[in-house]
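Got a structure here, written out as structure tokens. Questions coming.
One chain of protein is taken out of this complex; the other chains stay put.
Think of it as A, B and C in the order they're written, each chain with its own count starting at 1.
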């Protein structure tokens, strides 16, 4: 009856929630895999729409695929809202917003027409690329590394400040030295600072280069000095990676002689030979 | 008689196998060195065939050398098939296929004529470059490092995903900002993502560059953010290198139970509790 | 009376000194924040003055802002001189000079006119960019990392020498090989050494590139050899980062002699031999 249909409705909700939000059951894992493929393919479709050659030939196919994906993501979003324990909390969370933006653009274009302000339509279309953020949830190990990086955020902030400082000083100096040359690339301080950052990080596009020997000399000093600075984030990240490595020794103490620093598989203390078990 | 010639035949097979597949005997080592030189020289010949200037002058010499090497590698391949304990298993293994592809192209060109579909002939000719993979077997220490990298493959996968994510977001943003500029390099999202990956990995060709100040500013943020991400594989590899270094554990074996890998200051075996001294 | 007004004057000086030179009190912290914002904004104004498009439109606004900031920094400088315990020592210190140079240029331009030697005026204007150095004082953690880098300065000097040596040899070789080519980029040894440094540090602008196959081959060797050399500063910085990480030593102090920095498993002080337990 009513209570029975309510029960089966609740139980349906619960089963759908298990599938969508958790990845324990085989159905849940399958759902995850299918969803990942849909996200990947829909992002590929948006990318291909921008390639001149392909767009002309396959625009019909791409448009159909786009509407399929919009439909899939709309259904997924509505299901999540329906079976979630706290729908409002989900809708306002980061992933809730991403999921909403995954389906919205197509409807906006539909309602307001493709001939509306090109910039707005283009922006909306490109927002669909952000579906790729939905994948983050599904990659194992990502959070461990993110936490490791988060722990180092103080040092990383100092790094950013140092790069900014060095780039501003060096960029201003290069602007002063090279700015007066005919046909110079150093047309403003912001562009010179861009040059400095591009050089110190060793990217080195080459769209902005020094013309004078003195400018090249200062550039050399800037690169070599900056090299010690940009080695810092590598050092920070490396020591975090090493911290994550399995600690080779445990913190247990031998119940008889108290020595610690035993290997994980030790059954007997290496110092006194007693058993490591407490009930000795 | 028959049994004697069978014996000498078997013993011949065994000797050839020792020479080709193992590197213990002086003849085996010599075989390896000669083979390495042949591989190196034949790869050089394929390379030189593509240099415009040289090809015209020396095409006769290069062709002759090419047939010499094809002959050598064919002989080697047939010898390996003949003296191998499991010829079929060898023929289907990775190195078996590489060895076959080392000799095949020349025969294909011979039978089907050089005027057949240029793409196919060119591809076959270029496959001979893959002979260089035969060298991998002969470099010591390669496997240790390969195992080290294989152990970290989970973290390296996360790294690849992070780069892909950051590049897609940044590339799409740059496409939106720069795509409308006259004479822009950002002609499609794939090309913009290529720009992002080339920038974050600090390669920075310069074939695609930003024209607007805002584009250059976003590029700067992209590079600095990406710097922490690309520091990750360096950190992973460094901690693997260090793991290979620290001989924290001795090579002594416990006289009672035979377990090794004890800490330097161990007096008692951690597994069975016996004294580590031999005269117990 | 006099003593009272002297007292209140001294107490006013002390309060102002607390606000400006120390960041303990809420007012002190607020002062710091306001000052940081003023520095940041004034540096942005100098940057924007150099961007062609903006300068024409907003020159009036930018000039007004510039005088505001000059006024603020002049007031700050005078206050620091007034309330400092040793005004002369402050005025001659690094930050004293930076603070003076932050306000001086505008007055020089005012007194001597903007039509004086363009180079001099431009240089003075650009000196205002150095206000960004005032920020260094306010970033926490910077000194720890600076000390770490200072400890490694011997090794970093060797690194610089090695880069210089390798670049000079390689640059000279490239100059010899490529200098004779028509339309060559290698027009002088200094420019060739610049090429070598830009290549070894993997910046790779592309403004100077090899034209001959032999030149490209030498470039390849130069890059691969240099790669081991430029890995050194990264290694130095990483090991310094790791040193800062491992709290191998506790912060406990020996109750008898007060020494700290003991190992975690220490029961007795390594300096005086007393027990580490408090109740001895």
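The rule is simple: a contact is a pair of C-beta atoms (placed from the backbone, for glycine too) under 8 Å apart; a residue touches a chain by one contact, two chains touch by 3 or more.
Bear in mind that the values here come from a model prediction, so they are computed numbers and not experimental data.
Contact with the omitted chain, checked across C:25, C:64, C:93 or C:220, is made by C:220.
Although one chain is not shown, part of subunit A still touches it, namely residues 51, 202-206, 213, 234, 238.
Remark: the residues of subunit C touching the chain excluded from display are 154-155, 157-158, 161-162, 164-165, 168-169, 172, 175-176, 179, 187-190, 193, 199, 202-206, 209, 213, 216-217, 219-220, 223-224, 227-228, 231-232, 234-236, 238-239, 242-243, 248, 261-263, 265-275.
The chain not shown here touches subunit B at positions 43, 46-48, 50-52, 122-123, 126, 129-130, 132-133, 135-136, 139-142, 145, 149, 156, 160, 163, 188, 190-191, 194, 197-198, 201-207, 230, 233-234, 236-242, 245, 265.
FYI, only the chains that are shown with their structure count from here on.
In terms of Cα centroid distance from the overall Cα mean, chain A ranks first. Comparing the centres of all chains, each the average of its CA atoms, the largest separation from subunit C belongs to B.
Between subunit B and subunit C the centroid-to-centroid distance comes to 43 Å (mean Cα coordinates, whole Å). In terms of their C-alpha centroids, the spacing between subunit A and subunit B amounts to 29 Å.
Shared contact sites, meaning residues of subunit A that touch two or more other chains, fall at 190, 202-206, 234, 236, 238-239, 242, 261.
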